[in-house]
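The other protein chains are all here in position, but one chain of the complex has been omitted.
So, subunit A:
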Amino acid sequence: MDEAQLRTLTPIVITILGRRGADFAAAEDAVQEALLEAVRSWPDDPPRDPKGWLVTVAWRKFLDAARADTSRRLREERAEGEPEPGPASTTDDTLQLYFLCAHPSLTPASAVALTLRAVGGLTTRQIAQAYLVPEATMAQRISRAKKTVTGVRLNEPGDVATVLRVLYLVFNEGYSGDVDLAAEAIRLTRQLASQINHPEVAGLLALMLLHHARRPARTGADGRLVPLADQDRALWDTRLIAEGVAILQAALALDRLGEFQVQAAIAALHADAPTAQETDWVQIVEWYDELLRLTDNPVARLNRAVAVGEADGAPAGLAALTVLDPALPRYRAAEAYLRERAGDPATAARLYAEAARSAPNLAERDHLTRQAARLNAELRRC
């Protein structure tokens, strides 16, 4: 059993402990300790029944902790009196863990951390490394999150939209550290999709797969960002694209459109184009219109303006852009791109340099600086 398989057992074992009477915070701690012990001892002594082993060890950890904590004595007595539960956990129960970890009372960062630990089975250290904060800080974030959801009944139905937002955040964090958060987000969304038939869950999964498929082409050998139009499409993972498109089509057939399905549809149209020039921009603009009907999001408006520039020409794109707030992230970058397409390289070079100064990340800043440098070199030549 590899680490990923081990981690899939995490929410199941937490749920089993919960049914035996352990509260969520204590169950989660006990399972985390059992996982650490599994990582230590399984390589030399693999158990025949990994889940049974984890339940036994986690339950023992829980009882040890409960005994050590005299204030828990009453709960412990009650728990020890509980009969052994049935062997299997129903998937519905782990679904409740998703809802609990994404509970609206949590801040996004807390919900992300708690989800990665209790549903994802990552250790506090791994989560801390992925988010570049000290382990002690992450431990506190998780323990506060657990306190916040104390008292939330696990059988309350949750809002799937909150879970999807958390998974989207994990996916979008990318893959800077040792833990591949994008892959982890896909695993958790897949697991969720297998438990709940909801078009937006499918939409998000499709969106993730379609973006993940492009990952090998997104960065050059020297680590630089390669924009969509310049990517080597032969590097795209066609198996992931096919899977994403199939999942999206099944979701769209349910006729309950949502923002993730629309975003996935846009990603699918990009994936479908053999070359950047053959992209169906007219359809992409239509999907952006759909997206704006669902969520009036300024970033979507900006992306729509760029798509309009491709579908109807740069002047039309610039016209769509001018009605937006120039303070929007990436507004200057979009304007620079459209100015160059409209045949004004001097303005474009100035705007690219300006966009670089306000870029939110290093890779984008470097990319925008290179664009400005390229145009300035061309301008010097003529």
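Assume a residue touches a chain if its C-beta (ideal position, glycine included) is under 8 Å from a C-beta of that chain, and two chains touch if they have at least 3 such contacts; residues count from 1.
Here, contacts and distances are computed from a predicted model.
Not every chain of the complex appears here, and the one that does not is recorded in UniProt as "YCII-related domain-containing protein", selected from "Monosaccharide ABC transporter membrane protein, CUT2 family", "Raffinose/stachyose/melibiose transport system permease protein", "Manganese catalase family protein" or "YCII-related domain-containing protein". Only one of the listed residues, A:Ala136, A:Val282 or A:Ala346, touches the absent chain: A:Ala136. When the missing chain is restored to the complex, the residue among A:Phe24, A:Phe171 or A:Tyr331 that touches it is A:Phe171. When you scan A:Ala4, A:Leu228 or A:Ala250 for touch with the missing chain, the hit is A:Leu228. Between the chain not shown and the residues A:Arg20, A:Arg125 or A:Arg144, the one that touches is A:Arg144.
Listed by residue number, the positions of subunit A touching the unshown chain are 107-110, 113, 131-134, 136-138, 140-142, 144, 171-176, 182, 207, 211-212, 225, 228, 263, 266, 270, 303, 306, 359-365.
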